[in-house]
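One structure, as structure tokens, below. Some questions next.
Apart from one protein chain that is not included, each protein chain of the complex appears where it belongs.
Lettered A and B in written order, each chain numbered from 1.
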Amino acid sequence: MNPAPTIGVIALSGELDLARRTELQEVLRLRDVHASILVDLSAVTYADSSILAELLRFRADAARRKVAVALLITTRQLSRLVQYAGLGDAFAIYDDRGAALSYLSEAAG
Amino acid sequence: MTGRSELRVHRVAKGDSARPLRHALASFMKAAQVDEDTIDDIVTAVGEALANAIEHAYDDGRDGRIELYVRLAEPGLAEVQVCDEGTFIQREDRQGRGFGLRIVRSIARSVSIDTSGGTTVHMIFNAPRTEPAA
Partner (left out) sequence: MRPFFLTAVVLALLVPTVVAGGLFERHYIAQAFTVSEDLRVARTTEFAALRYQLDEETGVRGFAATRDPLFLGPYRDARANLPPTLDALPLDLAKVGIGDTPLVADLAATNATWVRTVAEPLLAPRSRDDAAIERRGKNIVDRYRTDIAQLDSLLRDRQNQVDVEAQSAINRIVVLMLASAFLIVLVAVASVLQQNRLGARLEDQRLRAEAEERRNLELRAAFDVEKRIADTLQDAFVQRPLPSHPMLTFSATYVPASEEAKVGGDWYDAVEIGEQRVLFTLGDVEGHGIEAAVTMNRARQALTTAALTGGDPAAVLTRVNGELLRSEARMVTAVVGYADAGSYEFAYATAGHPPPILLEPGREPRMLACGGLPLGVMENARYAVERVQSVPGALLVLYTDGAVEHSHDVVAGEDVLLGAVVTASRSSERDIASRIHANIFEGRQVGDDVAILTIGFGRHPAAGAAKRIA
């Protein structure tokens, strides 16, 4: 399924810890004019709380520009991390790409 | 065969020091037949403590040492200590500061932070072991 042109995708992978913090900040930025953005974290094998802070910041920036954000999380560790941090209700989190994209289409339109 | 019951590793604190320590921990617990999901959780929690320790060491301005100590106790407990030599500094402007402790508390049975002579984060986890393969 192709994402609608107005949905941007940011994909991250591997282990996201302190060492990759700067890279994370760079990647998680609003660049192009998209109506909504999918943050694809399905390839992240490990993440610590630093990514949470960045995701919150990113989401806040997007909200200011009326850009909808959805997270795609398929791995257990990251999913549990979000839950343990108490941020399970902070984002639109999907474990299925299709569902995530439909949400973003609706949110954008 | 059962693995060792203790693990002690230390590293000079650098940004990329957490990863090898995490892997060492994961390997250790896997060898000790600790449940996979539990390993994930413990690594998540300890990873937070490690990240914290590294940041403390950095704030101190010198190359500090980080030590990870793990002990598996018989009734399915894991005791983990993360020590760094830095003084415990209040980091006023860091974001995400609060999530680390919250995550550890959510996972560990108990957490305590000892700030006498450096900082030691002491955690105890439930660590059920799977039946060793015969």
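Keep this in mind: contacts are C-beta pairs under 8 Å (C-beta built on N, C-alpha and C of every residue); 3 or more make two chains touch, one makes a residue touch a chain.
Everything quoted here is computed from the prediction, not taken from an experiment.
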item: On subunit A, residues whose C-beta touches the chain left out of the figure; value: 53, 56-57, 59-60, 63-64, 70, 73-76, 79-80, 83, 85-96, 99, 103, 107
item: Residues from subunit B at the interface with the omitted partner, ascending; value: 92, 95-99, 102
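Operating definition for what follows: only the chains that are shown with their structure count from here on.
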item: Centroid distance [mean C-alpha coordinates] between subunit B and subunit A, Å; value: 27
item: In the complex, subunit A residues that touch subunit B; value: 15, 17-19, 21, 46, 48-50, 52-54, 56-57, 76-77, 80-81, 83-87
item: Contact set on subunit B toward subunit A in their complex; value: 15-16, 18-19, 22, 37, 40-41, 43-44, 47-48, 51, 54-55, 95-96, 99-100, 102-103, 106-107
